[in-house]
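What follows is a short report on a single structure.
Selected chains only, in their assembly positions.
Chain naming follows the written order as A and B, and within any one chain the residues start at number 1.
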Amino acid sequence: MTQEQWRKRSEWPLLVAAMVFLAAFSVQVIVNTEAVVVEVLIWGTWAVFVVDYFINLYLAPHRVRWFFRNLHELAIVALPALRPLRLLRLVSLLQVVHRIGGNALRSRVLVYVLGAAALLIYAGALAGLDAEENVPGANIKTFGDAVWWALTTITTVGYGDYYPITVLGRCVAAGLMVGGIAILGLVTASVASWMVESVAVETAAELDAAEAPVFEELRRLRTQVERLTALLEAREEPSAEPSEAARSTEN
Amino acid sequence: MTQEQWRKRSEWPLLVAAMVFLAAFSVQVIVNTEAVVVEVLIWGTWAVFVVDYFINLYLAPHRVRWFFRNLHELAIVALPALRPLRLLRLVSLLQVVHRIGGNALRSRVLVYVLGAAALLIYAGALAGLDAEENVPGANIKTFGDAVWWALTTITTVGYGDYYPITVLGRCVAAGLMVGGIAILGLVTASVASWMVESVAVETAAELDAAEAPVFEELRRLRTQVERLTALLEAREEPSAEPSEAARSTEN
């Protein structure tokens, strides 16, 4: 089996595993529990990703090259101890977004932005709550407050009623801020590109119009030259290649 | 009567109903009253929208399709218990904006942005105040503070002197933040598109200039060929089709 075939077959199972992980991690963080079932699901989905990683590495045509080009997949798999980083697995959910968005650049961007924003807020709230909820002195203590904090952070509003105090929580906040700036940039750029395109279409139409008189002039010229040829031919005796002349004129 | 005719006739009454609702809801929230007159006006305008919804559904050529394509209108009508959502009716006010803005893309965008920003701040302040004013521990207690809070939220400044603490108030804040990002994107994109257009016009002018020598060369060529034809015709006896030659040259 080639790597390509494996990727196609493993795509949906991996997506399911990512969603199971998301659900289990959500329960663990929001309920603030240490239940065995949840732990089993989290480590089970982790095992699925580890197995997939090694099968990919085994099937890759150039293993060393694949290894260095997929260091981010290694990070997702090898760092289960850093809990918020597990949420990087959710990136595979964006493959669904890719399918919904279709081919048009801008509609795909819009769907990506909406999907990524929702995912970022949810994952950021989870990761932030996970980092802060058991720390004395922190003020992000419930999932509702964590979502609200993620929202004020990603939109760069930053009221300051909730903010992280741990290093991990602040790293999550940094990710949300960077994501917010990227989303703002994408929204603005999509609108700008849509506006510019309508102008560009007008410019193209104007240029087509500028081309028209040249083409017209050329047509008249050919008619004239054809008349000239006919004039000359009329004076000649019937030549050996009248059919060829007709053909070239018909072209 | 067709649906199209009904829409044209009901347009202005619906706009009036939306404005009456806005006034009554404003009084109810700002004065924090339970007066009967206000309640009657609010439920009366609601009835107007319900009637309009069912007439539209009855007159629609494809009722099922219209139902699924107008779920947002159903939400406006069917959820009067969720008070802030009633303000979605104000969307119909933007039809006036559409008329003021005219045809030019950018001036329309500017009028939309100004109108939508004013509407968003007013509606957001009303909805936020409605959600927060009777909750103990909340800090948005007067309409002035609510407008100030809506302004700092929509511009993403977020001082943090006022912020919502209820779920409903935070949903209103989320709407204001998203609106603020959209407005910022539209303003930036309009300016960018205006700047790019001036560059595009220059590019088009350059291309027209590049076209000019080609056209000039073509003109000279036709003159030359016409001289050639005249030369040949002078050597001939008066032919049978001089009129046709004249016509084709005149073209």
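By our rule, a contact is a pair of C-beta atoms (placed from the backbone, for glycine too) under 8 Å apart; a residue touches a chain by one contact, two chains touch by 3 or more.
What you see is a predicted model, and the numbers here were worked out from it, not measured in a lab.
Sequence-identical chains make up the whole complex; the displayed set comprises 2, and the total in this structure is 4 copies.
We adopt the following convention: only the chains that are shown with their structure count from here on.
Per the C-alpha superposition, chain A sits rotated 90 degrees relative to chain B, a value rounded to a multiple of 5. Rounded to a whole number, the gap between the C-alpha centres of chain A and chain B is 27 angstrom. On the chain B side of its complex with chain A, the touching residues are 105-106, 109, 153, 156-160, 163, 167, 170, 173-174, 177-178, 180-182, 184-186, 188-190, 192-193, 196-197, 200-201, 203-204, 207-208, 211, 214-215, 218-219, 221-222, 225-226, 228-229, 232-233, 236, 239, 245, 248-249, 251.
Across the interface of their complex, chain B is touched by residues 144, 148, 151-152, 155-161, 183-184, 187-192, 194-196, 198-200, 203, 206-207, 210-211, 213-214, 217-218, 220-221, 223-225, 227-228, 231-232, 234-235 of chain A.
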